[in-house]
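Of the protein chains in this complex, one is absent; all others appear in place.
Coming up: chain A.
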């Protein structure tokens, strides 16, 4: 489903940082991969390279056979197939919850309005807040906003969902409701790449865990492997700090 081959990415501003250093990995269809690692290790950059929000310097990325880094690739078409959920929700504040979920359906997927609204209501039902359809995002709690953001991404019928620390900006009591939605999604067989510090989620839902540090993938394995006998010293240190 996703294949990343020898991808590197260096930022030069404000100072030179090798955010991704020769990263290779792959994600199979229906698999849930959790990426963990200390802050600044390149997790977000890797995720953002997958839908070309960042353009990788070298290497290859394929999603469902499509060459992401090929300039001739219709990037908008590809992005519509790849849902993304951000740490800071990024809902459109000038649009209601319903409009947030229908906008891209209407102008990208070119669906009929009725169909788009039906889809939006179905998804709002699924994330548990159908009664909030006509309010504006700033009237919602953080957890509700993030669930709307997930519904917004799902409305495009993506083949893959990317989550970049979806619960890091939330108050502790709201983390559960968002994770529950993500677990349900995983159970339905959605292919997911999740950057998170929620080790409980990783243990319960992940098929594989990737540990990154300094722009490199240090260790890959099943959750059992990670939480019982991690190989590398860096991994052990990180897990001991976070658990």
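As a convention for this text, contacts are C-beta pairs under 8 Å (C-beta built on N, C-alpha and C of every residue); 3 or more make two chains touch, one makes a residue touch a chain; residues count from 1.
As a convention for this text, contacts and distances are computed from a predicted model.
The subunit not displayed here is recorded in UniProt as "Putative glutamine transport system permease protein GlnP", chosen from "Putative glutamine transport system permease protein GlnP", "Sulfur-oxidizing protein SoxZ", "Sugar ABC transporter ATP-binding protein" or "Xanthine dehydrogenase subunit D". Across A:2, A:27, A:56 or A:82, the single residue that touches the chain missing here is A:82. Only one of the listed residues, A:17, A:103 or A:121, touches the absent chain: A:103. Of the listed residues A:156, A:179, A:199 or A:217, the one in contact with the hidden chain in the full complex is A:156. Interface residues of chain A with the unshown chain, by the touch rule above, are 51, 53, 76-84, 86, 88, 90-94, 103-104, 107-109, 136, 149, 152-153, 156.
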